[in-house]
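One chain of protein is taken out of this complex; the other chains stay put.
Chain nomenclature is as follows: A and B, assigned in order of appearance, with residue numbering initiated at 1 for each chain independently.
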Amino acid sequence: MTDLLQTLVTTIALGSLYALIALGYTMVYGVLKFINFAHSDIVVLGAWTSLVFAGWFAVGEGAGAAAPWWTGGIVLAMAMLTCGVLGFTIERLAYKPLRKAPRLNVLITAIGISLLLQNSGQSLIFGPRPKPMPPLITDRPLATIALPDWDVNLAWYWLLLIVAAIAAPFMVAKAKWAARIPKWAYVAGPAAVIAGVLLLNTTDGGGQRQDVKILWVDIAIVLTAILLMVALQFLVYGTKLGQAMRAVSFNIPNAALMGINVNFVISFTFVLGSMLGAAGGFLYAIKYPLVSQTADAGWVLLGLTAFVAAVVGGIGSIRGAMLGGFLISAVQQFGIWGVKQMGYDNAPALKDLYVFAVLIFVLLVKPEGLLGRPTREKV
Amino acid sequence: MFAGLLPVVVVIALALGAYGLQRAEVIGPYWLNVLCNMGINILLAVSLNLVNGFTGQFSIGHAGFMAIGAYVAGWITYYGGLLIWNEVPVTPPEGWFPPQVWLFAAGCVGGGLVAGLFGWLVGLPSLRLRGDYLAIVTLGFGEIVRVLLQQTGPVLADAAAVKDAGLSSAMALGGSLGFVSVDTGLGLTAFNNLFWTVFFLGATILICYRLKQSSTGRAFLSVREDEIAAQAMGINLTRIKVRAFVIGAVLAGIGGGLFAHQSGNNLTPTDANFVRSFDILIPVVLGGLGSISGVVLAAALLTMLPEILRNPGEYLPLWPWLGAVAAIGIGVGLAIRHRRALREVCFAVAILALAPVLLALAGWACKKPGWITEKGFELGEYRMILFALLLVLMMILRPQGLFGVHEVWEMGKLFKKKPPKDPMGPAPVASALNSVASRGGGRL
Partner (left out) sequence: MTPLLEVNSLSVAYGAIKALHGISFKVMPGEVCTLIGCNGAGKSTTLRAISGMIKSSGEVKFAGESISGVSPHTLVRRGLCHCPEGRGVFANMSVSENLDLGAFTRHDADIPKDRERVLTLFPRLRERLKQSAGTLSGGEQQMLAIARALLARPKLLLLDEPSLGLAPQLVQTIFQIIREINQQGTTILLVEQNAHMALQVAHHAVVLEVGAVAMSGPAKELAASDAVRKAYLGHG
């Protein structure tokens, strides 16, 4: 049970992170219709620039030590800004000349840019070894939920109860008599059940205690990600610029005829995607403070994971990317948990395998993704 | 009917000739190593060219197939050798063709077949969709192969253990340490020599060349040019793409088999990763997507690149020869006015001839203390940055690669008399348009 709950916590934290990175893939795909391979490297540079900027604010080391709470925000803003500028430069220098070129050429260019960022980052700027991220946030947990070490069978019932509590509103909503239930009850009810389950379990039941830790880092990740995603949602669906972005993603020449400055909108989308990627990199660096060198294979796999999230949600769809991020994170984390249950110790090493399996499955069954529009290639 | 066999005979004769030179020690160990590696790199690039160049499908996980071929071939020679001869030789046994070497050849073919099977499994879902998906799936595939290979157990050391393990010895491939037994310190035997390199390389080039001429090859090219038009001509898109992909994977698997048994190489899971894939990809993009000879030349040059940068001084004296080739290329290119394809081939040859000299010069200048930096540095360390810049510049300036779809031997046309007017050439079309124009104009 504790394992499962801990997995759930990690799933939510990583899910919001994947969603942020997936947004970059999906937005660029939306306007330019190609996979921006260099996006994962923007994420890496986001992590590394935040490492450098955080170094400027670095305070003492040791358990619990951290810079004042606002430094994180400043470092994040600086990293986003740097990567935004970088994204703009890349788009102008490398992709804009190829706006009318065949897709294969754009793809090769993207790979070239990706290689360039990886290798120049490693051998010219940040050095070929992993570096520790200075602590920006306390490593103390916000809350520790202590659970008695019950036998697994009982744990399953608790889990079932939680799932039922979450699912019930969805099941009930269609029924006629549901209209009489006040709206807030849909949220409050399940929340109460979950809180109750957790509360019941926090009482000291004797036996060996294993703690589920909700770290401040996880909270920070989820909050930052949600904040950024809400802002993005507002930007895309609530402003004129967002309207222009959507128009450009449907049809570039027609958007131009509406008086939309297409080049500006494309650059802006790129910058926005890069900034979200940088935020993803920052959050990844505070979650896993040993930042690998820029050409490390782990980054490629992180990019792949986020890309799969975008595909699962439906590439080109912003809401899809958010949904996909959480789904992929769940598959990955619960996959690790499941394989561990089966007795395979090295389960975390295989986490990318589950993601890859999901990718193949989605491509076979529903290539347009959960929220994507089925499209055929145009003549 | 024997005319069709002639190229095969030529390939075998060439392979035997090269092997003879090796046995007679005309070629020293250093150059033997460089040549074999060059052959393997060319083979891999040509096999990728079939997918990327001919069919226009973008695969960037070719190293994954190479690694699968390498590990399967290694598994066959290592465990097969243990079972049959009860030993893993440190060096290949004496003689021109000792029996162990035939097991190695079988291993390469087996590796190719298994790689082809994986190519089919990966290609089928992703090739039904747009090109970008294949890129990302193959990228992921290479990394997954690496992760899975890292999970394998330690290499078994003696025949008894192998007999016990049976087929599950396929799970004993050494993990992240590479294919080396911890107990005995023995890895794969360096069976590869110039014969097998030239033989398999020749076979690969032959297959690709014949494919390019065949109806399947034309189907590949038509898919690359325009999928919808190709479909309209009755081509089953997915089947054609999968066919190209599988053939490419088989050839890459064979290349992997050679790679695993090349002396100086230590087979590890990282050989499946994307860096290796890019190494295979770069000559394809540089040489020309679709040009076999262009890819061969580019791959050869890129194999030499680290060697040149290591000892730039040794290669500088080559400049009169290569410079002469370049000058002739440029001169002839400038002289040909109206045959654009030939002209481009001439320029491409000139550029390729000039490249080693310029590289040697650059490497030499970088090494010299006080010239570019105070202490001087190895340009070779920044190889990947150079490659990346080259890729991007290439795509912006000459996206079809140096040779485009043309082949070096098209230069032979230089010596032919000017061909009669091509009935499908541009001029008649233009005149037809003119006649349409005049007809239209006359209607009012």
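Descriptive notes on the structure:
Convention: a residue touches a chain if its C-beta (ideal position, glycine included) is under 8 Å from a C-beta of that chain, and two chains touch if they have at least 3 such contacts.
Just so you know, these numbers come straight off a predicted model, no measurement behind them.
One of A:Pro182, A:Pro253 or A:Gly343 touches the chain omitted from the figure, and that residue is A:Pro253. Among A:Ile42, A:Ile162 or A:Val262, only A:Val262 touches the chain that is left out of the view. The chain not displayed touches chain A at residues 240, 243-244, 246-247, 250-251, 253-262, 373.
As a convention for this text, only the chains that are shown with their structure count from here on.
For the pair chain A and chain B, the distance between mean C-alpha positions equals 37 Å. Residue ranges on chain B touching chain A, taken from their complex, read 52, 56, 58, 60, 122, 125-126, 128-133, 135-137, 139-141, 143-144, 146-148, 150-151, 227-228, 270, 273-275, 278, 281, 285, 289, 381-382, 384-385, 387-392, 395-396, 399.
Interface residues of chain A facing chain B in the complex, by the touch rule stated above, are 34-35, 37, 94, 97-98, 101-109, 111-116, 118-120, 123-124, 295, 297, 300-301, 304, 307-308, 311, 346, 349-350, 352-353, 355-356, 359-360, 363-364, 367, 377, 379.
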